[in-house]
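Here the complex is missing a single protein chain, while all its other protein chains stay put.
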Amino acid sequence: MGMVGGGKDAFIGGIHRMAANLDGEIELVCGAFSSSPEKSKASGESLYLPANRVYGSFEEMIQKEKQLPEGERMDFVSIVTPNHMHFPPAKMALENGFHVVCDKPMTLNLKEAKELRDLVKKTGLLFCLTHNYTGYPMVKEARHMIKDGKLGKIRKIVVEYPQGWLATKVENKQADWRTDPARSGIAGCMGDIGTHAENLAEYITGLKITEMCADLTTFVEGRRLDDDGNVLLRFENGAKGVLHASQISVGEENGLNIRVYGETGGLKWRQEEPNTLIATWLDKSAQNLRPGVGQNYESTKRHIRVPPPGHPEGYLEAFASLYRNFAITLRSRLKGENPDPIYLDFPSADDGVRGMVFIETVVASSNSKEKWLKVQE
Amino acid sequence: MGMVGGGKDAFIGGIHRMAANLDGEIELVCGAFSSSPEKSKASGESLYLPANRVYGSFEEMIQKEKQLPEGERMDFVSIVTPNHMHFPPAKMALENGFHVVCDKPMTLNLKEAKELRDLVKKTGLLFCLTHNYTGYPMVKEARHMIKDGKLGKIRKIVVEYPQGWLATKVENKQADWRTDPARSGIAGCMGDIGTHAENLAEYITGLKITEMCADLTTFVEGRRLDDDGNVLLRFENGAKGVLHASQISVGEENGLNIRVYGETGGLKWRQEEPNTLIATWLDKSAQNLRPGVGQNYESTKRHIRVPPPGHPEGYLEAFASLYRNFAITLRSRLKGENPDPIYLDFPSADDGVRGMVFIETVVASSNSKEKWLKVQE
Amino acid sequence: MGMVGGGKDAFIGGIHRMAANLDGEIELVCGAFSSSPEKSKASGESLYLPANRVYGSFEEMIQKEKQLPEGERMDFVSIVTPNHMHFPPAKMALENGFHVVCDKPMTLNLKEAKELRDLVKKTGLLFCLTHNYTGYPMVKEARHMIKDGKLGKIRKIVVEYPQGWLATKVENKQADWRTDPARSGIAGCMGDIGTHAENLAEYITGLKITEMCADLTTFVEGRRLDDDGNVLLRFENGAKGVLHASQISVGEENGLNIRVYGETGGLKWRQEEPNTLIATWLDKSAQNLRPGVGQNYESTKRHIRVPPPGHPEGYLEAFASLYRNFAITLRSRLKGENPDPIYLDFPSADDGVRGMVFIETVVASSNSKEKWLKVQE
Partner (left out) sequence: MGMVGGGKDAFIGGIHRMAANLDGEIELVCGAFSSSPEKSKASGESLYLPANRVYGSFEEMIQKEKQLPEGERMDFVSIVTPNHMHFPPAKMALENGFHVVCDKPMTLNLKEAKELRDLVKKTGLLFCLTHNYTGYPMVKEARHMIKDGKLGKIRKIVVEYPQGWLATKVENKQADWRTDPARSGIAGCMGDIGTHAENLAEYITGLKITEMCADLTTFVEGRRLDDDGNVLLRFENGAKGVLHASQISVGEENGLNIRVYGETGGLKWRQEEPNTLIATWLDKSAQNLRPGVGQNYESTKRHIRVPPPGHPEGYLEAFASLYRNFAITLRSRLKGENPDPIYLDFPSADDGVRGMVFIETVVASSNSKEKWLKVQE
């Protein structure tokens, strides 16, 4: 793995590295950790990389690595930069034969996203978008229960992502680019975390959102992008829903959560206590579903690292599962084997386009007097 | 107290009676418990009422009681019938000089509500609408914290009332009238429980909803009224919000809950665990506020019955607080004293009109292609 | 009902009155509310009692009420005084033909308790000891599940009652008598709340404690009775257990809770959230059992007042269920009917003796160098 971005004072780069390390399936071999060559060098050194594999730019990294012999050069690029810097390295990596792992949202805008998706298709290379929350075991369990019809036809979906860290005019590296249209895109809160909520709802239910009615707000004076949004949803099968996300909900940490109600059952899951999935039923007691207790689906089991129940797995493990699935799939491919479908389970370029469609529609809807906007490419 | 409705197989009548009994301030002295005189007699008997104070109709009750000497006759009427039978007895009671306690929503439609409100004003009699959830001590605490500015300017309000009991085509006395437009009015779920959510949000925050965008649904085939609804809200001070209520959310019991976020703090409260109010703050740990622990507001203290903390109070106690506040206010009035403002705290005819406006607007919005409808009389 | 004790500034008297009021089955007709006749008068007045039914002493009350015609005189006495004043009025009431409801622990010492139990047997009158926590619906559910063998043979029982209100040298009416051996008996914390824990464990499991090993402590300097205690338990069927109670566990409110583990299942219940009973199973997901959801036992159903699930019932309702059961049983008896066994379910004089045995054994054990003391009369 070669990394683009993720220098010393970045938050998400370290997360990606721990996620990649955890299972011992991936080795960081090179990186272009910063747009400043000095910072990149310093970061590489603190990561115990040899100096000749630490590059001053992603362009240099891709070019130089390409010249290394197979087996020695990086197998894939991991892109952990702000949104506006996803597309250029992803495009160049694909065009030079490198597989790609990329942070979300996929690109700065829908146009780039479609171009990237086309390139993935054309090159046939692997692409993984790190919608990390789909890596939790109980998210897998929820998805498979619904697929299996345990809840009957889905009627209602409520998905929320409240945070509070931008309730005031925060100024730091993390806040700065997220509230800057040039680096973040047309949406703030909705791009940063609304897309996680959208992705989670569609992933768990297997249903597409078809129409939206949104009300986005910028509460903090002087901020240039939305910091809160409430959205009514309609799904392809007639289900109704609500999505709301916020970065001004004081005291909320990373409160992503989802509730799904079908004709015969319901499910509730909260990211902050990810190892419990509450199942509710018509005329029966609610159950606390847990990893390793009772009958989990096969996919759930393969996403559990600590077999005895009650040893909590968290955010890094869920994140690591994306990397692990990607690595196992890539290894199968390098060996010429058919990948195990259970490990083919990581967010794709299609999911990335879907996220960008969400962003563009939610912003358009908020600006529109029309009640319902269709969600379409 | 004389009761209208609340015969043996009714649910809410027994609740009202327990609520009225609890504090030893109110005595049930007569009733017209059913539109069937036989059922009314049987109900009266099982309640240990003398036969001559059990009436065959509310008209008979009001007329006969009026002829009894003061001190012996009932002081007020409690109306616990289905929605379409709120207005007639309430009107007649007021016109004959009796104070009124009435179940919610106030009437079958907005027109009746306004007429009733005018009558309350004209007669100067006391009127209490049983939006019982506002009786909980920690709801009082929340209201006073916000009034006091502890949360700063309010920005976001999320209020939910999920239930699951109508997820299938239930047929029983409770379900029947609630899904019958002739007895329930133009809204189903939104009238029955959506109004509780609306009332709670406005009571706690002290803010009025000014605009709504609604999407109501009838999921169960053959049902004639909405059984689910999602609504975007805008409040008078610029706050944004979401209200959703449902009777098809399988496995949900009476999940009324509210979250309020201001500039400097947030609050969370759930009806099913009503003795905990979670307060969240900028850069400080969240607190679990509890009745009798630390510094409660004076109003909160007066709504606690069991002084040592940790002995849970519930739904009946909250309901009883409305009756108790009404009774204490009435007693002050009968004695010619000024009522204590702390006990003047029970939902009024104005709240009743507000609820009917909510119902009419939410239904109109759901049927409209316009995004935002104003909430106005 | 005639009340002994429970004047204006007492805590528990008001609780008993609300509990007796709630269901409309019991009327307070007289009382001797204080050892001070003036206070008694004032209390009676504020309770709307006629002056001639408010007495200056329990002796006067029992004598005068006895002379009133049947139907007019009180049917039973409710004793809500400190421990040392349970025995005298209870004895006199029974000797004069009045049934008795009595607060716990039954008496000041075991000798009195046995004498009282004998008197109950001899007179054949009804006696109810208000171990109120056994009135909760989910406590009934737990008891019936275990009786029914759902958990298999019981192996382990953990029962706790932590409070924090005596963590410092509190001085008020409630604290004063509870820490005074002359009024409280030989145990402080263990008598006041340890007995609740003991009673709950034996009630739910149907098993008797046979041996104990205790370590009681007085943490607050100058206090004359224990304010904390830890006890190892052995039960008649070979089950093992732990009981600990405390009044110096800072921040604990009324944290009574119990966990029971059998060969095939487990149960957890907490008084502070009494409407949830968690059931755990071998190789199956845990369930959240709730009143009114799924299949409750018949006894559970009859102890639910608010049929739709999710409207929390609390401490007063549980307390009221003892009074209601007592009243229904008494009414059957007065009518010469066989009492419904479901309502015969209230703590008896035998439970009272059991509690006093617990107190005497736990104190003896704490003072002993022997590891195990037998629990026997």
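Note that the chains take the letters A, B and C in the order they are written out, and that residue 1 is the start of every chain.
We take it that a residue touches a chain if its C-beta (ideal position, glycine included) is under 8 Å from a C-beta of that chain, and two chains touch if they have at least 3 such contacts.
The structure displayed is predicted, hence computed values, not measured ones.
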{"item": "Contact residue for the chain not shown (choose from C:7, C:24, C:105 or C:164)", "value": "C:164"}
{"item": "Hidden partner chain, touching residue among A:65, A:317, A:345 or A:360", "value": "A:317"}
{"item": "Residues belonging to chain A that touch the chain removed from view", "value": "11, 14-15, 17-18, 21-24, 28, 47-48, 163, 165, 252-255, 271-275, 290, 292-293, 305-317"}
{"item": "Sites on chain C contacted by the missing partner chain, in the whole complex", "value": "151, 155-156, 158, 160, 162, 164, 167-168, 213, 215, 217, 219, 228, 230, 232, 234, 240-242, 244, 246, 248-252, 259, 261-266, 279-282, 286, 368-371"}
{"item": "For chain B, the residues touching the chain missing from this view", "value": "279, 283-290, 293-294"}
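By our rule, only the chains that are shown with their structure count from here on.
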{"item": "Chain B-chain C separation of Cα centroids, rounded to whole Å", "value": "34"}
{"item": "Chain A and chain C, separation of their C-alpha mean positions in angstrom", "value": "55"}
{"item": "Where chain A and chain B are represented by their mean Cα positions, the distance between them in whole Å", "value": "43"}
{"item": "In chain C, residues with contacts to at least two other chains", "value": "290, 293"}
